[in-house]
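A protein chain is absent from this complex, but the other protein chains hold their places.
Entry: subunit A
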Amino acid sequence: MNLSFFDQFTSPCLMGIPLTLISLMFPPLLFPSPKNRWLTNRLSTLQSWLLHLITKQLMTPLNQKGHKWALILTSLMMLLLTINLLGLLPYTFTPTTQLSMNMALAFPLWLATLLTGLRNQPSASLGHLLPEGTPTPLIPALILIETISLLIRPLALGVRLTANLTAGHLLIQLISTATIALLPIIPSISILTTMILLLLTILEVAVAMIQAYVFVLLLSLYLQENI
């Protein structure tokens, strides 16, 4: 099969049946569910340690009411982490490279934080539109700017994730194509390109984890302002 550069970004389809749901539901299957045991095997111990770490990290800055969001934020983090990391394997489809998926995650969650803030403490959440200590003549301009910044948040969240992952995957494809194309011509340059590819792969692993963390962290920050 001769792949073009963008075949990895097409949603998987088998004889006309879209397999997107399976590709989204598969990563959670990789986590063993906690059984009714006190001492678990190594994988379950590590998994529960990681979950505790993530939840503690996310929930420490939030007040009591924000702890209702613990489940969705932690599960979102684990989902994004697994999807991103699994996407680095060859011939896999990464759902988070699709803008539609990331906007579907970012927009409702951001809107939920905004509406929570506006409903429960409207003046406080609107007060975030003006930073403290601004000189008086700047106030109208700054409010406009802050409003635009607020409204652009879901776009930023979604596009950030999409762009990072898509760019990373595309770069990997391009550099490996260069490696293969240069192999019969100048093998030494090909080896240099392979080194670059190795470093890029390590970067992509890091980026996959960081982007997942940043997405969830920003959501928790927006929540902190509004709850």
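The working rule: a residue touches a chain if its C-beta (ideal position, glycine included) is under 8 Å from a C-beta of that chain, and two chains touch if they have at least 3 such contacts; residues count from 1.
What we mean here is this: contacts and distances are computed from a predicted model.
Considering only "C-terminal-binding protein 1 isoform X3", "Proteasome subunit beta", "ATP synthase subunit b" or "Elongator complex protein 4", the record for the omitted chain gives "ATP synthase subunit b", by its UniProt protein name. Only one of the listed residues, A:134, A:147, A:177 or A:224, touches the absent chain: A:177.
Taking the complete complex into account, A:89 is the one of A:89, A:148 or A:185 that touches the chain left out. Residues of subunit A that touch the chain left out of the display are 1-3, 36, 38-40, 42-43, 45-46, 49, 71, 88-91, 172-174, 176-177, 179-180, 194, 197-198, 201-202, 205.
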